[in-house]
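For reference, the structure discussed in these notes is given below.
With one protein chain held back, the other chains of the complex are shown just where they sit.
Labels run A and B following the written order; every chain starts at residue 1.
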Amino acid sequence: MFSLRALTLTMVLAGLATTAAGDVPRPEVKAYKGETCVEETGFMRRNHMELILHQRDETMHRGIRTTKHSLKECIECHADPQTRSVLGENGFCQSCHSYAAVSIDCFSCHTPKAREQSAAVEKRP
Amino acid sequence: MAATPAQRYTLIDGRGPAYIGLLAVLGALVLIGLACAYTMEHNGHVITGMSNQVVWGTPHVFAVFLIVAASGALNVASIASVFGRRHYKPLTRLSGLLAIALLVGGLSVLVLDLGRPDRLIVAMTYYNFKSIFAWNIFLYVGFMVVVAVYLWMMFERRMNRFSKPAGLVAFLWRLILTTGTGSIFGFLVARQAYDAAIMAPMFIIMSFAFGLAIFLLVLMSTGRPLGKQLLGRLANLLGVFVASVLYFSLVFHLTNLYATQHHGVERFILLDGGIYTVAFWVGHIIVGGLFPLLLLYVTPRRSPALIALAAILVILGGLAQVYVIIIGGQVYPLDLFPGREVSSSFFDGVVANYTPSLPELGLGVGGFALALAVVAVAVRVLPFLPEDLSDHAVDPNHVPEPAPRAVEAGDTSAA
Partner (left out) sequence: MSVSRRRFLAAGATAAGAAALAPGLRLVDLATARSPEEAASSLNRWGLLIDADKCADGCRACVDACHTENGVSGHDRPETDPQWIRTVSVSDPQTGHSQQLPVMCQHCEEPPCVDVCPTGASFRRDDGIVLVDKHICIGCRYCMMACPYKARSFIHEQVTDQKPDMPRGKGTVESCTLCVHRVDRGDTQTACAEACAKEGHRAILFGDLNDADSEISRELKAHGGIQLRADLHLNTGVRYRGLS
């Protein structure tokens, strides 16, 4: 299932890379904070779901809460400052996922929004 | 072999308006059931009668009834293959088919009532082997495979000789399956109304009665000539099963009545539980027990219509019985502080409210319709039904004592 999904995404992203503008508008892929992602961009495009899935089980069952691959931190950097969300038409997650026609189940439970104030991040120990 | 005439199995004629009408009605009910399930999932269970007090509602009543009846529907086949009663031999194919169909119907209801039916794949890939539910996933899927193999042994002439061992496996499997279904409730230590080992055998005997009742009705509605003696045998059997259900119910409640700590819940079910008391006495005991016994044993002339009526009553009474077990067992409050009176904003210490909602009923009835639709389609495409079930065709000599081991190789498939 995952490999199929990865394949679809890879094909889609290959399309993106060649800037071959089709009929469908290209998704907005934006980061709003930080200079680079936690992993190399190409790697993230192909493997972000594996990282999130792995971290999910580590956090849920073992209480390991490292921030590097945590969904919360993804949202922190990629949420649109306007909407504070990774969903919405131009949202980081949704725009690409609708383009690739892959449904996201994360946000049926997780909030798609960044924390109330970005400043709060600064204060955290 | 000589004693049994070769039975011809044929397809039913699917061109008549009755058959097409039946399919249309069943199809519509299935669609309504799906629409109900979709509405429930879309809006959440808030639109149902279920709550944090009554977490399993009417869909579970239908699902459990159908699943229990499924294993019981296989009995007719078991009696022929395992216990060598050749009079039942021509009925084995229909029996196996009905067992699979009822299970499919019940499981569909169960799955569509989940909070996250979209995660069925999770249920198939993550297992907690201490959970009776997890065992049941294997038991249910395995049951379908085992019965399908059994049917194949019966259909394929070269495989006929294996139909007895296959039937034995299927018979044992269905006993374990119903034990598993009963244990879903029997192993719930926290609930006053459950937590009893007798739940498992009681569910088995319930399955005998419910499954045979549905089998009888399906058989009578096929329009095949049906011998009086054969029908009489099945009716006698139904009576025995119904009486056994009453007996188990009696023992179950007597045991509870003896233990002081269960007096509360027993008083609720048997005496002052309102609708649940009515469902118990009127539904389960009178309509589903005493009335059918009266019709089957006491009426001077036992016509097919009366037998059919008895079967219908057994089904209605069975639904009432399962309703009392599942819903009645939940509305009665948990005994969090034994011997104390409790109250809270979370309905501690009070009898919970539950009213079945339309989507729940629609889903449950849809499951029933799905099961029957599967049967209706299957008998149209594969020769499940013997051409003639008159007493002479089943047994030309009308010998009351069946010759042992005479039946297995006797049937031939109609092409």
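By definition in this document, a residue touches a chain if its C-beta (ideal position, glycine included) is under 8 Å from a C-beta of that chain, and two chains touch if they have at least 3 such contacts.
Not measured: the values here are computed from a predicted model.
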| item | value |
| --- | --- |
| Residue among B:Val149, B:Leu168 or B:Leu188 that touches the chain left out of view | B:Leu188 |
| Option touching the unshown chain, where B:Leu334, B:Leu358 or B:Leu382 are the choices | B:Leu334 |
| Touch residues of chain A, complete complex, unshown partner | 33-36, 38, 56, 58, 60-68, 72-73, 75-77, 108-111, 113, 115, 121-122, 124 |
| Residues in chain B touching the chain absent from view | 41, 43-46, 50-53, 55-56, 114-117, 119-120, 122-123, 126-128, 130-134, 137, 184, 187-191, 330, 334-348, 352-353 |
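Rule of thumb we're sticking to: only the chains that are shown with their structure count from here on.
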| item | value |
| --- | --- |
| Chain A and chain B, separation of their C-alpha mean positions in angstrom | 48 |
